[in-house]
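Shown here: the complex without one of its protein chains, the others still in place.
And then subunit A:
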Amino acid sequence: MIYNDFTSGDSFIHRFDPRIKILIALFFSIITALSNKIPAILSFFVLAIILVLISKLKFKILFSRLTIVNIFILFIWFILPFSYPGKIVFHIGSLQASREGLINALEITLKYNAIILCNIALLSTNPIFQLTHAIRHLGAPDKFVHLFFLIHRYAFVIFDEYKCIRDALRARGFRPKTNFFTYRTYAYLVANLLLKSYERSEQVHRAMICRGFTGKYWVLEHFALKWRDIFVAITIFTAITTLAIIQWMKIL
């Protein structure tokens, strides 16, 4: 589930204009993903850590989040070094690990973590409704804005419905086992949730129509860009661009 664990802080990053944060996160993610030199990627990783430190996030929660996402990365370390051709560094039985494969796995790990850290530092430090407004102000289509917010809003409601059905199953003595009956019961549960979600979406739409909704999402309050925001934005954009130029001009 989506919980607002990092939104309550009062760091400099928390107060930063969310529109700029989204743009920086996007720019950072694209440039980092396209980088292919270890020193450059390492610099982006350090930059992401600096952003995390400035935003004073709760480390315990942050590490637990990182651990979950790095489980996927672990598979890369099991596969990539042994499947990439290049200079052999070591071998386990008949499996040979190449230097290029190891470097590639390291690059992916650093890139992945840098992007996640930067996004957590910048985006999860805002409540979801501020982000919704920010993407609306950045000119995203209304349908996209609605999807973005309504998915978050009703994920909780549908999760509650799931808990309700699950508890009802338990109350009637259901114990999940590895058998056809269990699979069928779970299939019923998912089908039920889908139907309920569909019915709910119809009701929500009706409620919106009754309050004059015609497809346009109006905003009550507008963001005010401060000089401080512009200054910080220019600094971070310059840092990212400089790193990008240095690596692609083959200075590194």
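Everything that follows uses one rule, which is that a contact is a pair of C-beta atoms (placed from the backbone, for glycine too) under 8 Å apart; a residue touches a chain by one contact, two chains touch by 3 or more; residues count from 1.
Here is the rule we use: contacts and distances are computed from a predicted model.
Asks: Out of "ATP synthase subunit a", "NADH-quinone oxidoreductase subunit NuoB", "Energy-coupling factor ABC transporter ATP-binding protein" or "Peptide/nickel transport system permease protein", flag the one the UniProt entry gives for the chain missing from this complex.
Replies: "Energy-coupling factor ABC transporter ATP-binding protein"
Asks: Taking the entire complex into account, which one of A:Phe59, A:Tyr186 or A:Phe213 touches the absent chain?
Replies: The missing chain is touched by A:Phe213.
Asks: Even though one chain is hidden, which residues of subunit A still touch it in the full complex?
Replies: Spelled out for subunit A, the touching residues are 127-129, 132-133, 149-150, 153-154, 156-157, 200, 203-204, 206-214, 216, 218, 220-221.
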